[in-house]
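A single protein chain has been removed from this complex, and every other one stays in its place.
Chain IDs A, B and C follow the sequence of writing; residue 1 opens each chain.
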Amino acid sequence: MPKVKNPDELKNLRNQLTARAGKKQDDKKHKDPVVIKIAMATCSIASGARDTFNFITAALKKRNIDAIVTRTGCMGYCYAEPTIEITLPGTEPVVFGQVDQTKADEIIEKYLKKGELVDGVIPKNYESPW
Amino acid sequence: MTVKKKHILVCNGTSCQNVAHDEIFNNLKKELQNHGLEESAGLVRTACFGLCEKGPVIEIFPDKVFYVQVKPEDAKEIVEEHIIRGKPVKRLLYNEPETISGKESGEKARFKRKQIRIALRNCGVIDPENIEEYISRYGYEALGRVLDEMTPSDTIRIIKDSGLRGRGGAGFPTGLKWELARNNQNDQKYVVCNADEGDPGAFMDRSILEGDPHSVIEAMAICGYCIGAGKGLVYIRAEYPLAIERLKIAINQAKEFGFLGRNILDSDFHFDIEIRYGAGAFVCGEETALIHSMEGGRGEPTLKPPFPAQSGYLGKPTNVNNVETFANVPVIILKGAKWFSSIGTEKSKGTKVFALAGKINNVGLIEVPMGITLREVIFEIGGGIRNGKKFKAVQTGGPSGGCLTGKHLDLPIDYETLVAAGSMMGSGGMIVMDEDDCMVDFAKFFLDFTVEESCGKCTPCRIGNKRLNELLDKICKGNGAMEDIERLYNLSIVIKDTALCGLGQSSPNPVLATLNHFRNEYEAHIIDKKCPAGVCKALMTYEIVEENCVGCTACARACPVGAITGERKEVHRIDPRLCIKCGACLEKCKFNAVIVN
Amino acid sequence: MINLTIDNKKIKAEEGTTIYKAAKMAGIDIPVLCYMDLHDLNIEHKPAGCRICVVEVEGRKNLAPSCSTEVTEGMVVHTHTLRVLNARRIVMELILSDHPKECLVCPKSGNCDLQKIAIKLGIRDIPYQEISEISTYRTDFSPSIIRNMDKCIMCRRCETMCNELQTVGALSAINRGFMSVVAPAFEMDLEDSVCTYCGQCVAVCPTAALTEVDHTNRLIRDLSNPSKTVIVQTAPAVRAALGEEFGLEPGTLVTGKMVSALRNLGFKYVFDTDFAADLTIMEEGTEMLERLSKHLQGDTSVKLPILTSCCPGWVNFFESQFTDLLDIPSTAKSPQQMFGAIAKSYFASKINISRKDLIVVSIMPCLAKKYECQRDEFKVDGNPDVDYSISTRELANLIKRANIDFISLSDDDFDAPLGESSGAAVIFGTTGGVIEAAIRTAYELYTGKSLEKFDFRELRGMEGIRQATIDFDGTPIHIGIAHGLGKARELLEGIRKGESRFHAIEIMACPGGCIGGGGQPLHHGKTEILKKRMEAIYREDQSKTIRKSHENPYIIRLYEEFLGKPMSEKAHRLLHTHYVDKSKKIIYI
Partner (left out) sequence: MSNIKVELKKYQVEQIKEICKSFGNNPDELINVLHKVQGTFGYLPAEVQEVIAQELKVPVAKVYGVVTFYSYFTMLPKGAYPISVCTGTACYVRGAETVLQEFKKELGIEVGQTTDDGRFSISCLRCVGACGLAPVVMVGDKTYGRVSPDMVRDIIKEYSD
């Protein structure tokens, strides 16, 4: 990555990045991908987030579901670790708590495939500046 | 793949659960079945919405319509009106007079329970190991703006105007601190990030570094530009390996992208960051101790003045801020001082991150505007007390703070109010206690901590805290006398008055706070030789209830000291002189025949 | 100037002044404990740790340690409010609650800073006793110093002396909290550490945590044993300080009274280490000249500068920390050991007793001397040349114990033959003295001319490092002087790097030289006392008829009768030594 030389370049880069995130489908033959974020902070990992992460990536591949899986930091719901956030195309992100492998399987089968929410949704309860 | 049209989200948080939750859920289910909607509409249980006061609550997804104080008999109306006809049930909407539509009411309700995440804005949102995700959320644009358009003094003015105060303890105004460091001329200056989160029970700094390390790096660079420092140091706890790892990755990426190094973003400004490790010493949260530790020495504090801004790391002007303080900075630059200072109270601006822990349902990390009440934090966002127990107290400010009780629940949380109530903001740990916690024992827990963590340099902290701890121990063991209360009080006052650093000056706070608010518990230990919460072992007696004992011998076999005697199928007895109060008998007895007094 | 008010007095003080100093200037006494101002040594120790000196500053939420809080414009200070008195009392009670209560038998009793302040604060009770744990540590007995850390109050003065002034680095604060204490690494014995026994830690310890090994009872036993002949040698610095223990003005010379007191105590012969100092000059001066002459003739195998070797603390220092330079100090023994070697050979045969029946005791301003006389190199068949050494303080205590009215004693003279000395020998007691004495002799031997003036003022003073060039009749000789091991280290680093242009260097481990030794009466931080002692030493030199070592008639006779000439084979055997590498070497398994 070449160095960012000035604030304008930085803004351009940001625009490119947001655009790219929005149009990921361009370079895939699938339609809109699902975005899955898995909290991977100390508490999450201690609660088994790594297993959840591995299970989900493997399961998605096996079940041929187009999704972008990334790790992220603490979502703040320590009581409900491991937590994951799923954004289906064109919808608001939904956070699920206590996602072990069984739960992950249920989420894939129900929410990802059928758009059906499952128990354990964590309501988003914050606002952020952007 | 299509999303079901509607979902009914039923709050399954503890306090909603307590109010006919199952009935509501079942009624809703029945209603959906009655209308043949099982397939097209979903019904799920969710975690706490954080609006417990108005519970039970229900949200219709994705409409963002929010129903509060729902009763089982409302199920029919909700399903028929909202799910089928798409018309919100007005009478159940979150009750704001000006509300017209369901959605607006939902937004209001959401706002009401809402946290504002400034410092935590990217935590749980971006991939902390990917700088591009940080950039895509305006990352490094504050640095860019500062370098491109603003002088150091302009920038410091914004920080000053924003009212941002140090988030690590006493709440010194950040902008003023920067200005002091700026005004001390020297060819070499340092920016230090204090990431030695020592308060046991606080973990916001760890979370920020694990979830959004770039925000700290960016802020440190901005600070470096403002005060004229070319080098930053992060002093981080060795106990945080993941945070260290992510910080290292982030520093490397920032260098690669040119946000650290020479001529950052084409300016004349050069800045680099190095990492220094803490090694397990709470006192190193104190600036001067931290600096001595970074210099490779024992982390003993020294008297201020000279302040680090005058003579800090290697004797050079140094500005020390903690992680959370830094994490606020880029947002303030981009959104302006006015925006930031519109949040919070008169003297405490912005938000504060709290780590909610202890006997609370929604243990977690929250960020709330200053001025929010303890009640809102504990009973709404925090979902109330676990297992339906009674709230007793909450410790804020860690070992340096004090406990606040039921009568403080409606106090607005800000620096001054907490100090006035005998506690402090500290780094933001909030440990909630219920009726099962003994406050004398709890004070002793903190004194154990300070005794262990005192650096040993000054007399009041080195010996005074030890004596406080011994007095508390004496009381917990049932050997206390009423005059010990007076001694605890007097000694505490002198330790606060004479100790060298913040650790010693605040270490008696847990004692004073519990003495003030729970004097009756001290008296119970001293006069009645009883621990009301049943925590202090020495004051407990184990007995066998004759009527319940079947003579199974399980208790006698479990007793490690042979204090229990009795023939098979006969009533057993515990010899109180031998009993060590380990509780093994209680654990083993299947007939509720063992009781503790 | 800064204007402030202390106890309702309007005071002006310079910027940077502490409240304690400003109050002192205004005649207001604030008790201090851990604080120590060694003004002439550029050491102001103010860790602000004990918190005894706290005062109330208006507008400040907690009490301020006056020793280290600087005055500010308009400051209003109250030094003795009830709040302050209460705090001081409780702080003192806390210190005492973690301190052995054995004042009656404590070696520091009566001379203990802690005791003094406890009395001043009117402590009548030590609370918490029924519950309080006391921090205890293993007592460490070394040949010179006893560490009884149960009595440590964490004032950290010793640490400052060992690390900042002396740069020895034997001591550090260890552990933390209630168990923190000052100790050598791994709490090893001082004997196994890099400690030089300079005793500067002992000299500043406010309690009896650090004390010297006390030989007075052993001395009483020997003096009362009719089968032993007990003789004594007294070092030059002792006579310039001993009087202080008896209320005399610092700088009062008490040579004659000291001799009489020693005779009263029962010593068979009262001799003077100064005699051996003259002998040292003969040997060391000759060695120096030899090396110098060869060097000046272009012999590159000769190493210069030559370093003096009469200070045992300094010897210990280079033996453990500058082992690559072991071949540059003079091989001459110290005066104490030269005296012992001559006493137990020459003198013993003169009075016709065996060396084991002759007990040689030295009175020294020094604690390292206690160790030095126990070194194996200074023993013959296990019998030491000097049996033991007692400090100036121990002597004073013994005189007091024997009920000798020191002040009214008459002035006596030393015994012959080992009691006669020159003015050159006397100035061994102060920094710069040894090298000045050596030059008085070396100049005359080298140039063959008589010195017209004996006072080399350019070599004198209290500067930590001094240098001078002496004209040896056309040949410039560069002299360096350091006192305090920290300053010695600076000079040695220069030699190591090959930057040193000195021909000869004198080093004394203690600030001021022996007059500031670790065994001298405690100056309690008043370093101006050192200057007074120094002046006394030079006065004694002035008053002597003989001012040069090689003119001491008993020295001349000693060579004629016994040793032959300086650096002779016999002189080598009796008066020279070698050095041992004491540094820590890593040996793998």
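Convention: a contact is a pair of C-beta atoms (placed from the backbone, for glycine too) under 8 Å apart; a residue touches a chain by one contact, two chains touch by 3 or more.
Note that the coordinates shown come from a computational prediction; the quantities given were computed from them, not determined experimentally.
S.K.: If I'm reading the header right, one chain is hidden. Which shown chains does it touch across the whole complex?
M.R.: Every shown chain touched by the left-out chain: A, B, C.
S.K.: Check the options B:247, B:431 or B:589 and report the residue that touches the missing chain.
M.R.: Candidates B:247, B:431 or B:589; residue touching the omitted chain: B:431.
S.K.: For the chain left off this view, which of C:52, C:67, C:145 or C:170 is in contact with it?
M.R.: Answering carefully, the residue with contact to the hidden chain is C:170.
S.K.: Would you mind spotting which of C:29, C:58, C:133 or C:192 touches the chain that isn't drawn?
M.R.: The missing chain is touched by C:192.
S.K.: Mind listing the chain B residues that contact the chain we can't see here?
M.R.: Touch with the absent chain occurs at residues 197-203, 206-207, 238-241, 276-282, 293-299, 314, 355, 357-359, 363-364, 395, 398-399, 429, 431, 433, 437, 442, 445-446, 449, 452-453, 455.
S.K.: Pick out the residues on chain C that sit against the missing chain.
M.R.: Against the missing chain, chain C presents residues 163, 168-176, 183-186, 192-194, 320, 580, 582, 584-589.
S.K.: To test your reading of the contact rule: which positions on chain A touch the chain that is missing from view?
M.R.: Residues of chain A in contact with the hidden chain: 42-43, 45-47, 78-79, 81.
Rule of thumb we're sticking to: only the chains that are shown with their structure count from here on.
S.K.: Taking each chain's centre as the mean of its CA atoms, how far is chain A from chain C in angstrom?
M.R.: 73
S.K.: State, to the nearest whole Å, the distance from the C-alpha centre of chain A to the C-alpha centre of chain B.
M.R.: The answer is 26 Å.
S.K.: Report the inter-centroid distance (CA atoms only) between chain B and chain C in whole Å.
M.R.: The separation of the two C-alpha centroids amounts to 57 Å.
S.K.: Show the residues in chain C shared as contacts by 2 or more other chains, in ascending order.
M.R.: Not one residue of chain C touches more than one other chain, so the list is empty.
S.K.: Once bound in the complex, which stretches of chain B touch chain A?
M.R.: On the chain B side, the touching residues are 1-4, 7, 9, 11-12, 42, 44-50, 59, 61-62, 110-111, 113-118, 120-130, 132-133, 135-141, 144-145, 147-148, 203, 206-208, 210-212, 240, 242-243, 256-259, 265-266, 331, 334-335, 339, 357, 361-367, 381.
S.K.: Going by the contact rule at the top, pick out the chain B residues touching chain C in the complex.
M.R.: Its residues touching chain C are 281, 298, 300, 302-303, 305, 451-460, 462-464, 466-467, 470-471, 473-474, 487, 490-491, 494, 496-500, 505.
S.K.: Spell out the residues on chain C that touch chain B in their complex, using ranges where they run on.
M.R.: Chain C residues touching chain B: 47-52, 54, 62-63, 65, 68-70, 83, 86-87, 90-91, 94-95, 97-98, 127-128, 131-133, 153-154, 173, 175-180.
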